[in-house]
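Here the complex is missing a single protein chain, while all its other protein chains stay put.
Here is subunit A:
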Amino acid sequence: MSEAEESSSYPPIDPVSFDLIIVGTGLSESIIAAAASAVGKTILHLDPNSFYGSHFASLSLEEITSYLNSPPKSITAAASSSDSDYAVINLIQQPLLSDAELISCDSVDESTFLLENSRKFNLDLGGPRALFSADKTIDLLLKSGAAQYLEFKGIDTSLVYNANEGLVNVPDSRGAIFRDKKLSLKEKNQLMKFFKLVQQHLGDNEDGKISEEDMESPFVSFLEKTGLPPKIKAILLYAIAMVDFDQENGEVSKDLLTTKDGIDRLAQYSSSVGRFPSAPGALIYPIYGEGELPQAFCRRAAVKGCIYVLRMPVISLLMDKVTESYKGVRLASGQDLYSHQLILDPSFTIPSTQSLSPKGMVARGICITRSSIKPDVSNCSVVYPPRSLYPDQVTSVRALQIGSNLAVCPAGTFVLYFSTLCNDADEGKKLLKASMKALLSLPVSGNTEIILQSDSEDKKAVVLWSVIYVQKLTMSKFEAISSTPTPDGNLNYNDLVDATEKLFNQMYPDEEFFPKTTSPEDSTDDDDDNGIIMEN
């Protein structure tokens, strides 16, 4: 069955009028579908794709290749008309992703292997992404009931890159500091002392508080004041507090993190370590990839009555001829449907209105390798702080390696995700390439020999396939026709969850975002079924 045949074979959608129509099944759209369904709104949730997740999807190797090579075309329907009771305005879809550069190794054996195992890959379009065990996204998964459809595993270790030593462990707990072989005794003591300071501040005792003045000052100044050496400072700023921009270069420093926010991030990180006994570090990752998250919320919504139609593009909007207010949508199938409100995924724009103001971009990369970047470690996160790769590197690069025990790739392979914020595509791609080259041996097009046999010190993991692309960033927007945010440049989902909750509250100011009380029909769900499931 071709997709077109399938969508045209759909029966007409019934009913034709809803409280809310949502286009796109990305994470934010799916959370809103679940939240609005939970408070009794009638919802139609559409997606032009044959898969769930929009820009948060996890795709097979073939799917992601064709998706990145030919992103969804701008929809061009018949010219706007007003033959019906409504003014019909065509909807324009502009791909968020661009500048894709795909490289695969020339080895015939490996290419065959990749092709044959295409469906064993679940590659995240919006990676790298993971959850902190103690972050609010976990609370949302529990509160919404989405957690019961998901399983997680812990990320084994967090690493930070520096040009001299390569990958070093992030000393993120007492045990990790104690075991660390690369820290001197003095450094260990300094770090312990600093963590103690933070702990005192977070405690109930008024005596141990950091002064108000310090709390409002830049975190980097505070760290300097405590006399921590540059290496430790970089780890705290970029690998634990996860700061994006260089904090120590006056000219380019944007968004200096305050001590208050820095302490909050440290607290989140440290309360994540050990929250789940089977998660060795602060981070966890969903089995089968991040695309499971939006699907879990969609299932929650479906259970509450939300209607799902994939492979169904919306081609135009129906507006009131007089008031010019939104009334409904026209589907590719020709059917007209009506709703009080409409949410569009951020790749859609309406011709007559201002397009979503871009907030910069994020460059993303994916590599498939035959070996781990760190021996004996399958899943790990890596941060390359500003200036660690080259002097004018102003943003952090984040990477995440996921192995086959998370069911995102066939046995014997690993998937690495990279991302960094950037102002333009060239800058972002240059930085990602440098971060890949620092740890991996990339295939050189035209060169059939894989530089494996050279027994040099350079035993880097060999890349079988890689892609680099650039994604536009936009924020959410609340109007009669609202937009959800794009995947952001962060490692976790907290900002997205905040923006989504805010959008929900704007749309439904009198409704609670996932009320605590569960309806009687949920009573079959055992309470202990609602926990986060972790694989050992």
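The criterion applied here is as follows: a contact is a pair of C-beta atoms (placed from the backbone, for glycine too) under 8 Å apart; a residue touches a chain by one contact, two chains touch by 3 or more; residues count from 1.
What we mean here is this: contacts and distances are computed from a predicted model.
As stated in its UniProt record, the chain not included in the shown complex is "Ras-related protein Rab7", which appears among "Ras-related protein Rab7", "Exosome complex component RRP45", "Peptidase S26 domain-containing protein" or "N(6)-L-threonylcarbamoyladenine synthase".
Within the complete assembly, A:195 is the residue of A:195, A:238 or A:326 that touches the hidden chain. Considering A:273, A:342 or A:400, the position touching the chain not shown turns out to be A:273 (whole complex). Of the options A:310, A:377, A:442 or A:499, the residue whose C-beta touches the omitted chain is A:310.
Of the residues in subunit A, those that touch the hidden partner chain are 1, 6, 10-11, 13, 51-52, 119-120, 134, 138, 142, 147, 149, 151, 172-174, 177, 195, 198-199, 202-203, 266-267, 270-271, 273-278, 287-288, 291-292, 295-296, 298-299, 302-305, 307-312, 404-405, 407, 411, 521, 524-526, 528-536.
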